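Shown here: the complex without one of its protein chains, the others still in place.
Think of it as A, B, C and D in the order they're written, each chain with its own count starting at 1.
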Amino acid sequence: MGVSIVPALRALKPAALTVATGLAGVLVGFWANAAFFPGTSPRQPIEFSHKIHATDNAIPCLYCHTQARRSTVAGVPSVRKCVDCHNIVAKDRPQIRKVMSYWANQQPIPWIKVHDLPDFVYFPHKRHVQAGVACQTCHGKVETMHRVKRVAPLKMGWCLDCHKAHAVEHGLDCWTCHK
Amino acid sequence: MKRDDERGMHEKWREYRRPGYYEELDYAWTMTIDLDRCTGCEACVTACKAENNLPIVGEKAFAQGREIQWMRIERYWEGEYPNARLRFIPMLCQHCEAAPCETVCPVTATYHNQDGLNAQIYNRCIGTRSCAVYCPYEVRYFNYNNHHWDPPLDQQLNPDVTVREKGVMEKCTFCIQRIRQAKDLAKDDGRRRVRDGEVQPACVQACPAEALVFGDRKDPASRVSASMNDPRAYRVLDELNTRPSVIYLKKVTTDAG
Amino acid sequence: MATSAIGLFVDPHRALATAGRLKAAGFATIEVISPIPLEGADEVLGKKTSVIKRFTFFGAILGGVAGFTLAAGTAVLYLHPTGGRPIIPFPPFLIITYEMTILFGILATVIGFLISARLPAIRERAYVPEAAIDRFAVAVSCDDEECLDRAASLLRAAGAEEVRMAASRPTWRLPNEA
Amino acid sequence: MPAEVASLRYADVNRDVVRSLVETGPKYYITLACALGLTLVCFLFPWFYQLNLGIAAAGMNHPQVWGTYEASFIFWIGLSHSGTLLSCVLHITHSSWRKAMYRSAEAMTLFSLMVAVTMVMVHLGRPWFIHWAFPYPNQMELWPNFRSPLLFDVTAIATYLTGSSVFIYMGSIPDFAAVRDRTTGWRHHLYTLLSLGWRGTDTEWHRLGWAYTLLAVLIIPLAVSVHSIVSWDWASSIVPALHQTIFAPYFVVGAIYSGTAGIVTVMFLLRKYMSFERYITELHFDNLGKLLLALSLIWTYINVLELFTGWYSGASTELEALKYKLFGYYAPLYWEMILCCAIAPLLLISKRFRTSFVPMLVLSIAINIGMYTERFLIVGTSLSRKYLPDAWGLYVPSLVELSILVGSVALFSTLFLLFVKIFPSVSIYEVKETLPEAAELPKPATAERGGVQWQPVQ
Partner (left out) sequence: MAKLERRDFLKLVGAGSVGVGAGFMLAQSIKHPLEHLIPYPIPPEEFSPGVATWYNSVCSMCPAGCGISVRTREGRPKIIQGNPSHPVSQGRLCGLGQSGVHVLYNPDRLTTPLLRTGDRGAGAFVPTTWDEGLAKIAERLRTLRENDRGNRICFLSEGVRGHLAMVFERFMEQLGSQRLWHFDFAHPRTLYEANQRLFGEQHLPYYDLKNARYLLSFGADFLGHWLSPVHHSLGLAHSRQGRPGVRGKFVQIEPRMSLSGAAADEWIAARPGTEGLLALGLAHRIVSAGHYRGPDRDGWADKLSRYPAERVARETGVDADTIARLADSFAQTQPSLAIGGGAAGNHTNGVDILIAVNVLNYLAGNLGGAGGLVFNPPPAVDSPRRHASYRTMLDLAAEARAGQIEVLIVNKTNPVFALPAAAEFKEALARIPLIVSLSSFMDETTALADLVLPSHTYLESWGDDFPEPGVGFPVGAISQPVVSPLYDTRATGDIILGLSQRVGLGTALPWANMEECLKQGWREIHQRGSQNGDAESFETFWTSVLQAGVWGQDAHRAAPAVNIEPRVIDGIDVEAPRFSAASEEYSFILHPYLSTGLHDGRGANLPWMQELPDPLTSVVYGSWVELNPVTAQQLGVSEGDVVDVQSAHGRISAPVYIYPAIRPDVVAMPIGQGHDEYGRYAQRRGVNPIQILAPEMEPSTGALAWSATRVKLVPTGRRVKLVKTDGASRQLGRNIVRTIKAVSS
């Protein structure tokens, strides 16, 4: 006769095993969601290809996103901007027809935000562009993408790392980005 | 400013032991309020509401004492009829250099920034409300619930200022969005500094009696420095040694005649 | 196979005396199992010293250092000047230090206890349940039958109301523990 | 020693304690159900309502941003301040009357601490971000502010919680072992694990003795520091009537005071409903009574001192604070507190009172009501009368707050009820130590030993 905790452990094993598998499952599920449904590259109302425009036809970013240098927001081109070219160029393509139909009944195109920051974050494009930060630093190689995909995490730590690396003036003052 | 890694251990230690940390503030934003000019008309109060997305809380909230007024007018009666006099004093965040509210925040949602401002970061706040307890000026306001603007009133909201959610403390920021704007413009036309008078918080801008003056007290030429040196200058509750950045000019009384 | 003989006694004093006698008779590992801590176990089985207090002491010191490092370290990781005070002010950080000292002290003590009391018991150990109620047991562990029988007979001779044989392996000891 | 104790045998102790664990009457289940139900209805539902609506559900307002939640927080922390502390002190000083009661006292500590922590959650405006108050590496690269008194709280309470749970557990290991041998089924497994295979060898006893004493030594200063630190949440502000050096001792004394009263209540209930009459005796009530008397006197002294220093300062703010406390809106509560905590306890001078159970129960409850009032007044009368008269206000708790207050008591009871069915609420081996040795007793037949026969482990 004697005493030891082993038998008790043995008795508890199945229960413990079940719980453990359950928790492991949670992790897997979480990861699966992040991996297979990242939502970093939503399907846009019009399959606009940055590759065709920015690389093949070498249109500079600021041609369409005119505000980036002057304003907090880069600005998406108005429908007219699209039409200006496309009532001559590639009129027959189905996607262009779509654009034209928007234009016909003066509807704006409801683009879906790919790079979306929380409402309490104030990111001024103009400061960054004027400081010579390339669009690609945050947006990735958009000019190579057919459908835009978010590559940067856009998380606070990520911003801070860059601010630190470049010793941005007051770059670590919370009020620089949160107001 | 040198980068972190460029500084020696010893130098760093000295910095970290320096009271208030900043050797010199970048700007030292200051407001003076001339009580002899102030008429208590509350234009400043409205201006603040308009600029900073202060909620429309409703009658019930007022009855419960849950109004939100970053800028408020306090009124004190003196004497009795027929010699009763009414004294007004605008009360807003004093942006103290030794702010009691800053130290108590467990998550540094409020701290002192390099412009000598007492920052309040809404999205970091967890709502312990201890800062409001520690503030002797009662200028910190808590969001007891989410606020609603009957549409289209919401279209008036200032896109440069966050709309605060329930459970968050808020207070006067000296219109940080305007300060930032001014700095931005200065940068755009390649100036190092913001010119005096370029930034005006909403309340200062509105005041019909020009009782409020705002500016950088580091700049000896600024209007605010001038009015700070007025012999009438004093700080409210200065016995508490909170070293406010809001300076009041005494009300002038006259003998009969 | 049985490796230890356990004698149950009603009277703690007799149990202790027996334990002493067995020790004198040259038995190596003798344990007195009792429902309450027994005064005078040391006299018969030799003085005991424990490492726990060292654990506590060094744990506490470690905690102190950890405490201050935590406070000061995190403070400089992201500079948030508050209330016109330094980034690293002593009074508040000493409080953190103090609390951490105690926390680590406590945890170290627990670890120390578990190690030096050789708990939890993984391998089966000789035991008699009555010893948790009102019996005082003397357990002798041997390597061979002959030794066991000697122990058993000695126990009976000493007036154990009952002698049991239990299976348990010779237990190990920490260094510097008598 | 009292007769009923003298007649106890070692075996009886085991039997009684094991019975208190395994034999559960309907009365217990009914009580547990009530406690649980109350917790659900009065604590959880209102809290979820508040989480959804915001602190608007509570009665707080502009000058008065803290309310009953903070009061309850101090109250529960305070209640926790006797169990472990007292147990440690008495252990160090080898006072044997501790032995029958310390286990449940420590349990009280543990659970009131847990309730206190939940009160913090309830108090927060955005409790879903409470993890920001803990130092863990995060992508925001932000850390809590260790300069804040609130962070002192976090560390202190975390430490205290760990300390007291370790302490109560370590003291119970031999008892777990004893119960292990007397139980079957899942309980047997549970206690096998909890007892870590304790046998009660001379070495084990020796180590336990050491560890236990060391812990006691560590926990005494800890306990004192915890409530001082809690008091600094208030005292390190510059609010008139809160910004006072006396606050730390004031809080500590108050805490031990209400804690001891709490122990009396718990003792009474255990004695009555777990049938421990033979273990918890007049002796305990007598000693606790004396302790209470002493504490009430110290408490009264500090209160008077507070008033005096306030008055002596002559500062408008301090005077106003006093005036408001003594004659203001909440004056009735103040005088009720004085009655409960300063005047009523004077009855304890009489031994007859101390040794009569029901009156002691009544008094102990009265004292804790008074102490809750004290905590409420600390919050309720100071914040509404700060420096700027124009900003003065009035605070009245809302229904939600009151209900959560009731609910917190229910939560505490629930936890305690669960405890008495898992932990031996009276320490088996330490009680035995106070008994005449087994030899001197007529030897019981094996059959009687602890009722349940022991069967070897498979």
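Definition applied: contacts are C-beta pairs under 8 Å (C-beta built on N, C-alpha and C of every residue); 3 or more make two chains touch, one makes a residue touch a chain.
These numbers come from a predicted model, not from an experiment.
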Chains shown that the absent chain touches, full complex: A, B, D
Sole contact to the chain not displayed, among B:Cys41, B:Ala186 or B:Met228: B:Cys41
Residue numbers in subunit B that touch the chain omitted from display: 34-37, 39-43, 45-47, 49-51, 56-57, 59, 62-63, 65, 67, 69, 72-82, 84-89, 150-153, 155-159, 202, 205-211, 232, 234, 236-237, 248, 250-257
Hidden partner interface residues of subunit D, rising order: 63, 316-317, 320, 387-393
Where the unshown chain meets subunit A, residue by residue: 14, 17-19, 21-34, 37, 39, 42, 66-67, 70-73, 75-80, 102-103, 106-113, 116, 118
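The definition used in the following text is that only the chains that are shown with their structure count from here on.
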Rounded Å distance between subunit A and subunit D, as computed from the means of their C-alpha atoms: 52
Cα-centroid distance, subunit A relative to subunit C, in whole angstrom: 59
Centroid distance [mean C-alpha coordinates] between subunit D and subunit B, Å: 43
Interface hub residues of subunit A, defined as touching at least two other chains: 1, 3-5
Two or more partner chains touched - positions in subunit D: 141-145, 147-149, 151, 177, 196-199
Subunit D-touching residues of subunit C, taken from the complex the two chains share: 10-13, 31-38, 41, 45, 48, 50, 52-53, 56, 60, 67, 70-71, 74-75, 77-78, 80, 82-83, 85, 89, 92-93, 95-96, 98-100, 102-103, 105-107, 109-110, 112-114, 116-122, 125-127, 129-136, 139
Partner subunit A, residues of subunit D touching it in the complex: 138-141, 177, 188-190, 192-193, 196-199, 456-458
Residue numbers on subunit A that touch subunit D, as the complex places them: 1, 3-5, 7-9, 11-12, 153, 155-158, 160
